[in-house]
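One structure is given below, represented as structure tokens, and several questions about it will come after.
One protein chain is absent from this view; the other protein chains keep their places.
Here the chain labels run A and B in written order, and each chain numbers its own residues starting at 1.
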Amino acid sequence: MTVIELQRASKSEQGQGGAGDVPQIRSKNLNLFYGDFQALHDISLDVPKNQVTALIGPSGCGKSTFLRTLNRMNDLISGVSITGEVLIGGQNIYDKTVDVVELRKKIGMVFQKPNPFPMSIYDNIAYGPRAHGLKKKSRIMEIVERSLRQAALWDEVKDRLHSSAMGLSGGQQQRLCIARVLAVEPEIVLMDEPTSALDPLATLKVEELVTELKKMYTIVIVTHNMQQAARISDRTAFFLNGKIVEADETAKIFTNPKHKQTNDYISGRFG
Amino acid sequence: MNRILEEKIVKIFLFAAAFTAVFSVLLIGIFVFMEGLPIFFKYGLTDILFGSVWNPTNQVYGIWPMIVGTIYVTFVAVLIGAPMGIGVAIYLVEIANERISKTIIPAVELLAGIPSVVYGLFGMFAVRGVIASLSRGPLGDVLPSNYQSGYSILAAAIILAIMILPTIINISIDALRAVPREYKEGSLALGTSHWQSIYKLLLPAAKSGIITAVILGVGRALGETMAVIMVIGNTPAVPALDWTGLFAPARSMTANIALEMGYAGPEHQQALFATGIVLFVFIIVLNSITQLLVRRRREGGAK
Partner (left out) sequence: MSKVNRNQNIAFAFFSALGILTVCILLLIIAYIFVQGITKISFDFLFSNPRKMGAEGGIFPAIVGTIYLVLTTMIIAAPIGVGAAIYLNEYTSRGRITDMIRFATEALAGIPSIVFGLFGFAFFVILLKPITGGWSILSASLTGVTMVLPTIVRTAEEALKAVPDSLREGSLALGTTKWQTIKGLILPAAMPGIITGIILSIGRVIGETAAFLLTLGGSLLIPQSLFDGSRTLSLHLYMVAMETGAMDVAFGTASVLIILILLINFAASWFFRRLIKRFS
């Protein structure tokens, strides 16, 4: 078994003083089972703050499953059990005292297929803040505008905020979903193959957005597209058969991987 | 934390709501049996079940005429309604084009929605009228005079046959649609005609579903009250068991309860609840058969 602890990137270490010692997310010896089937083996990975970390690997390798352990979305599936730890801000999120709902406010998630709610654009964005108790209309409007601007969607939809979100194009829908996540003001944004259902142009827009967003958020993105990982991520972890083969700075992974399996994968020999 | 408390309260309420159905079934069973069982002990099971005289004023509570009446009318209704319903289902699934289906299916829905008293009123005049002219006219010499009013098992059965059509059609349609398309394509590819593949392949494959449809139709016919009361004549006598019985006025178990509950004394009431028990048992037996068939179909499908 090859488990490589991530060496923290020197730039983030220096940039954040004392807090920089602790990575934003650290998983330690994480195992996940669907009933008897073990889907994740001993995953240990550090995700530094304000960077984009890409999870790559062939389909079925466990990268999405791992992503979903970070905001405990796997809790929704019956028969899933987990051992090991996921520390976020130093706190083990699988600790009994952790409130899953609070956790998910801090950790937003964008899904593979855009999943706008069947309501207006405005209501989609306002949904999260309202659920968290915000009632004041002017404040909600502020959040809607800010989130849509951050998601680079404002100019396209500002004249039709109250029309149905289902009428947007696929790429717009996905950026709406990103805006919806940002409206809750998370610290971390998880993205599960966010561009796999989009055309190349829409993909490009989302990629630009991701690069922009990392200034404010820590981003973990699952992608099956290696070029995408190379373009937008600072660090990359390569998954195979439920294990991490290698995790390092993206530049190193793509130019000088330590492991033959990684090399085979990025040079397109399987997956 | 009040958010977590809210979740808990909501969950308890929802569970209570879901459990209402279980609670209701239990209450219904308990009350009907509690009220109806004593009379069986008082007069003996066989005297109640098989006694052929129903005369509450003299404390004679034989419900055999109602049992026979119910079975007779249900049998005839299903004999008419089942082939017709299955035929319509075959037509809609296999033969009719979409435009025709789209006019027939809402008609079937509407048939299901018409109140039973409206069927009863229609039956009282239209159906009974036709039957009366038949039994007074061409059959006038053969039928006993009390069989000539038109209020009869046949009239009730015709109305019931119409009323159970929607049930049989809808469930047969589901059963036919559940047959994998490949079966039919495979059969057609062998050069059989469309009709041959329907009756040699599709119908046998959908058999258990169609039987379920018929049984549910039987259940509806057994349980129908108002439409039957209005056309069957309500005479608490065992009808002739040959074909002339079709023209006999009779009384169903449901009619027995509905007609007499309004003025029944305590013991008489018990006898009516006892009628309810018998009806209930009929339905339970039918439901168990359906459950069995559904289960077998599921297992068969899994093979």
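The rule is short, and it goes like this: a contact is a pair of C-beta atoms (placed from the backbone, for glycine too) under 8 Å apart; a residue touches a chain by one contact, two chains touch by 3 or more.
Bear in mind that the values here come from a model prediction, so they are computed numbers and not experimental data.
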| item | value |
| --- | --- |
| Contact residue for the chain not shown (choose from A:Phe33, A:Tyr94, A:Phe111 or A:Trp154) | A:Phe111 |
| Positions on subunit B contacted by the hidden chain, ascending | 3, 6-7, 10-11, 13-22, 24-25, 27-28, 31-32, 34-35, 84, 87-88, 90-92, 95-96, 100, 103-104, 106-111, 113-122, 124-126, 162, 165, 169, 193-196, 198-199, 216, 219, 222-226, 229-230, 254, 257-258, 261-262, 272-273, 276, 279-280, 283, 286-287 |
| Contacts of subunit A with the absent chain, listed as residue ranges | 71, 73, 76, 78, 101-106, 108-109, 111, 113, 115, 117-119, 127-128, 130-132, 177, 180-181, 184 |
